[in-house]
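Of the protein chains in this complex, one is absent; all others appear in place.
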Amino acid sequence: MLNIYVLIKQVPKSDNLQINWKTGALIRKNLENVINPDDIHGIELALTIKEKYGGKVTAITMGPLQAEAALREAIAMGADKGILITDPMFAYSDTLQTTLVLKEVFEKIGDYNVIITGIETSDSSTGQVPYQLSEALGIPLITDIFNYEFEKTLFRCQRNFGHESQFIEVNLPIIMRIGRHFNTTRHIPLSRIKRAFEIEIEHIDFNAINCPSEIDGCNKSPTQVIKTEKLIHKRKNEFINGTIKEKIQQILQIMKDHGVEKHWIGKK
Amino acid sequence: MPNLNEYKDVWVFTEIKDHEKVNNCALEILGKAREIADDLNQNLVAIILAYEADKYISTIKQYGVDKIIYINNIELKHYHEQIFPELIFNLISKYKPSIFLFPSTEASSALSARLAYRCRTGLVNNILNIELDKNKGDLILTDKPAYGGIYSVKIVCPNTRPQICTITAGTFQKQELKKDNIKIIEEKYDFDINKINIKIIGAPTRKDKPSASLSDAKFVIGGGNGLGSKENFEKLYKLADLTDAQVGGTRRPIFNGWMPEHLQIGISGESIKSNLYLAFGISGAIQHVVGIKDSERIIAINTDPNASIFKVSDYCVIGDANEILDGLLKHYKVE
Partner (left out) sequence: MDFELSEKHKLVRRSVRTFAEDVLGPLASIMDREARFSLEVAKKLSKINAWGLQLPQNYGGAELDSISYAIAIEEISRICASTGLTISVHNSVSAYPILKFGSVEQKEKYLPNLASGKKIGAFAWTEPNAGSDAGAIECLAIEENDHFILNGSKIFVTNGGIASTYLIGAKYQTKDDKKGYVVFILDKDMKGFEIGEHEDKLGLRGSSTTSLYFHDIYVPKENILGQLNDGFKIGMHALDVGRIGIAAQALGIAQAAYEHSINYSKGRIQFNKPISQFQGISFKLAEMATKIDSARLLLYRTAFLRDKGSNFSKETAMSKYYASFIARDITQEAIQIHGGYGYMKDLPIERYYRDAKVCEIYEGSNEIMKFIISREILRGNL
């Protein structure tokens, strides 16, 4: 029976973002919030492990009250429980501050066996928390996993690491970081949605954890965003229309214009 | 509050690739780091952790460093997730650098994140640009893509040191410059092997090694998950054969087993500078897009009119990548 925790983040859906150019901040009004795409794969892995080895899956997120929706979605997918870490003191946390809070939360939880994370969030793209949490909790972070198995307090797997593919064995607890290509995520059974909105979400605030003085998201995050700009790629963005044949002809013409010719002696 | 004035010098982690050569991106970073060090009137220091480290020193000397600090040990032949952070953290504690730059390889990204935690400092990864904030001493301004690559955010790390960044390959230019009196310092290897908590069982297998150079190719054909199958992906190689192109791709084909890892284009792979890049069935995740941004022209083929690859392409073709690939193949075969 494994206690599996999956870290998720609620992010703005990235297809129509707008920035307030005066302040450089994201305009959150009318924005659709979703679970960070990588994290859905984390939830899927957590559920798969639970189905195979038994256990309990808890989704954890840190954010404002509205982030409860992400936890409910995780529960609709199959998670047993949701924990929202929320406090004005945690607002504006960067990765280091987030890690410091998560460290306290997991130390309070105590009996965790597996912590699952995605690779990175679609809004800030840092990908740092898994490594930093591994440092903070002093437990191994396993990335690029292929096959894995749990046996009592042991975890074995094949992983790609640097130049090679390794077979490794570690003691629990561990952090597993999972790519979005590792698994195919399940669709939400609609019958779980009702329940997902009836379950009570546990809240953890500043007073609930043994917060050291170094925690203060707004004032003690080492990194500060001072400006946001539209990233400009100077591209033509020309759509090529027509039938398939016409499209192919136009592509061939562009290739020719850029010096692509048939290479007579095919390479081996 | 640490005394920021104690922190001096610009460090670059000159990662050694495959126990073979200095990572090219690290050499590119040295060029930019040299400019910053000159502006600050401080030293540019290269950090090497390697087995037979002296092999690499002569190369690194060519790129404008004032000082090289290295640790030599057989345990450092390849990146290790516990040994490297600890040894380098000890170096940071001892020398107190102001700025520490890393290539954004997998190993260095992991290493820099762990170090930032240990130092309780900030890390900005995959940056697009870096410059000194004028009149603010050693404070650097960094730009990095965010929100799926649609926006660029400017980030500073004003109150903690070192300021750590990782930089994508191809962001800066290599600049050869030989300084006089380069100081070479060897630090000793000191790590308690009992601390290792990941046990390697069985013999590891070597992953595929690069054979051709993607980064120099004039014409690159890229494939993504949209191609749907290994058979379809193979068509890219056929087209590349017929047109003297190089094949590359996103991360997903690697996971699908369609493509070896060294052909990956993007943040943790290669950056291309081709005249033309043809993207088949690639959605356009920022991880890939940063690797193609220096390609002169980009043609993207995708069934999804909203695919973000179209936002960074010159020519956008809404359609089935396979069908178009078949058409192109047919043309070149017949011609």
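The letters A and B name the chains in turn, as written, and every chain counts its residues from 1.
In this section, a contact is a pair of C-beta atoms (placed from the backbone, for glycine too) under 8 Å apart; a residue touches a chain by one contact, two chains touch by 3 or more.
All values derive from a computational prediction rather than experimental measurement.
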Contact list for the unshown chain, restricted to visible chains: A, B
Residue among A:69, A:172, A:211 or A:254 that touches the chain left out of view: A:69
Residue numbers in chain A that touch the chain omitted from display: 32, 34, 68-69, 72-73, 76, 186-191, 193-194, 196-197, 238-239, 241, 243-244
Chain B residues that touch the omitted chain in the full complex: 305-306, 316, 318
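Convention: only the chains that are shown with their structure count from here on.
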Euclidean distance of C-alpha centroids - chain A vs chain B, Å: 21
Chain A residues touching chain B - in the complex, by the definition given at the top: 12, 14-15, 17, 19, 24, 26, 94-96, 99, 122-128, 130-132, 134-136, 139-143, 156, 160, 162-171, 179, 181-182, 214, 221-231, 233, 235-240, 244-245, 247-248, 250-252, 254-255, 258-263, 266-267
Complex contact set, residues of chain B against chain A: 18-19, 78-79, 81, 85, 106-107, 109-110, 113-114, 116-118, 120-126, 141, 144-160, 197-202, 204-207, 218-219, 225, 241-245, 251-252, 255-256, 261, 275-276, 278, 286, 293, 296-299, 301, 306, 308, 310-319, 323-324, 327-328, 331-332, 335
